[in-house]
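Here the complex is missing one protein chain, while the rest keep their positions.
Note that the chains take the letters A and B in the order they are written out, and that residue 1 is the start of every chain.
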Amino acid sequence: MSEAAANLEQKEKKSSSSISNLSIFVKLLLKSKTGMLGLIILLIATFVAIFADLLAPYDPVEPHLSYILTPPAWQEGGTSQFILGTDNLGRDVLSRLIFGTRVSLIVGVLSVVVAGAIGLFFGVISGYFGRWVDQVMMRIVDAFLSIPSILFIMVILTVFSPSLWMLIIVIGLTTWVNYARIIRGEVLSLKEREFVKASQTIGTSHWIIIWRNLIPNVMSTFIVISTLSVATTIILEASLSFLGLGIQPPDISWGGMLNDGRDYLATHWWMGTFPGIAITVTVLGIIFLGDWLRDVLDPRL
Amino acid sequence: MNLLEVKNLHTHFHTDRGLVPALNGVSFSIKKGEVLGIVGESGCGKSVTSLSILQLLGNKGKIEKGSIQFKGQELTTFTKKQMRKVRGDEISMIFQEPLTSLNPLIRVGKQIAETILLHRENYSKNQAKEHAIKMMKMVGIPQAEEKYSQYPHQLSGGMRQRIMIAIALACNPDLLIADEPTTALDVTIQEQILGLMKKIAHETGTSIIFITHDLGVVAEMVDRVIVMYSGQVVEENDVVSFFEAPKHPYSQGLINSTPAIDQGQKLEAIRGNVPAPANKPNGCPFHPRCPMASDICKTTVPKNTYFGKQEMVNCWLYDKEAKTS
């Protein structure tokens, strides 16, 4: 009789849940205006970064000496040749902005990858094994937390010469602790869940439990923190470049452009304002997307 | 006159994933001094019924149709401000989990006194405190004066539920809604709380709506039972006839599938699953699980059949017209 009952259960189920997860995902994305906006901004930024060579009207480092400090096209004295104007060396602001997208996104994404990998490893291991492993690993995290990160980065970057890769590694090394702490907390509660215990009673090895039970279940949290920290890293990179410790000329970054524009802010506002807007818009877009992801990924799915 | 009369109540929830009809035409009434039991499983709408009465449905739930008459007043037309006056004063509620329904940062006695001050403007702070201590003694809290200034976490689960009851009774309500008040408690503590609620019903004459899934608690506590299934009342009966001769196949199934302490019969499970409110079957909502379902059950919702004033069943088996045709 219970077979019959079960069959019946299944029939009920079959009709109800045949919609795939992906389509729900898309539907929810279409419903959220901010999430959609975030995604569009990020997609545009990525597109621009990839096709910078094709999109930029000029070589971003090429000085147009006769057009030094030309205002944007719509202002008096502006020319349609340089839509967003030129800087103090006569370089096209628009082209520099387009190429700057590359650096910002690369630094943003790759240092998050570095930080995320270290943080995930630390968090999962110390949360799952607990006891002295946890003690040791969390003290290391505390040590990292107690150093002012900007100071740490400045010291490293003055000792080693600042390059793109150095920047990525250094930013990654200072931000991983956030991941470690949050993931550890998540793992602490996950490992008390009964499905982890069920695996233990079967005799599943620790590494398989970590791989199959823990990591997939912290993934949603991980994705959300990662997205949001792409935003903070972009700002961090901009601040470092602004301080002159980031990307070195002739490479272009938004922070560097801000730095260049600082002295001209009162007289030639476009030099600093456009990179500023670019940073703000990109970061906002990523935060919108991250917030939306948090809403969607949190319940289960 | 009935203290509370709910007629043809439809409550729907508008969620991100679509409309969820939680209640589809619920009607029942409760007299002064009566203890009414609402029995049902998860998702049957028993809690939504109580939240509809108090209009605590949040911003997604809405009463679409129907009336709730309380002491001759129509509650569905009340403004938020009017409802706030009713809640905690004339109708109050006890929830399942006493730890989460008490504010952890406020002393328990003060939480009782605050309820009193909220609804009794002529009380001074000292009077409220005195009254709170009186309530604590009434619900059987030993050393009430000392316990007055303790925090919720310092009390045991049973004591916390007593505090909840004291808060609910502080303004001497006409109607007390108890939503699974003992489900989170151990059986020996449950015994004490049920005993206390019996005493309250006896001494104060407060009408009580007792919402539970535990048939033992029903048999122990209530005068009259309504059984809910999938947002509808499927049977209404006085408690003795309900257990002796349940009419609706679902009621029969519930009783037969509940292990009893004093009987050793084999359990007969109801097949299938409790339907989610969002995807209810056509016709009688119970028909996919009903051992006696016939063709008409699959297509048409049955009408209520009444036996005298007290008994009602919503099932085609008892519908005379259906039988003759």
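Operating definition for what follows: contacts are C-beta pairs under 8 Å (C-beta built on N, C-alpha and C of every residue); 3 or more make two chains touch, one makes a residue touch a chain.
Criterion: contacts and distances are computed from a predicted model.
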Considering the UniProt annotation of the chain absent from this complex, which name among "Phenylacetate-CoA oxygenase", "ATP-binding cassette domain-containing protein", "Phosphonate C-P lyase system protein PhnL" or "Fe-S cluster assembly protein SufB" applies?
"ATP-binding cassette domain-containing protein"
Residue touching the undisplayed chain, where the options are B:8, B:257 or B:300
B:257
Decide which residue listed in B:18, B:104, B:142 or B:308 touches the omitted chain of the complex.
B:142
The one of B:158, B:173 or B:302 in touch with the missing chain is B:158
Pick out the residues on subunit A that sit against the missing chain.
2-3, 5-7, 9-10, 13, 17, 193-195, 197-205, 208, 212-213, 216-217, 219, 300
Going by the touch rule given at the top, which residues of subunit B touch the chain that is not shown?
41-42, 140, 142, 156-159, 186-192, 194-196, 198-199, 202, 213-221, 239-240, 242-243, 253-264, 267-271, 273-274, 289
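We adopt the following convention: only the chains that are shown with their structure count from here on.
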Just give me the whole-number Å value for how far the CA centre of subunit A lies from that of subunit B.
49
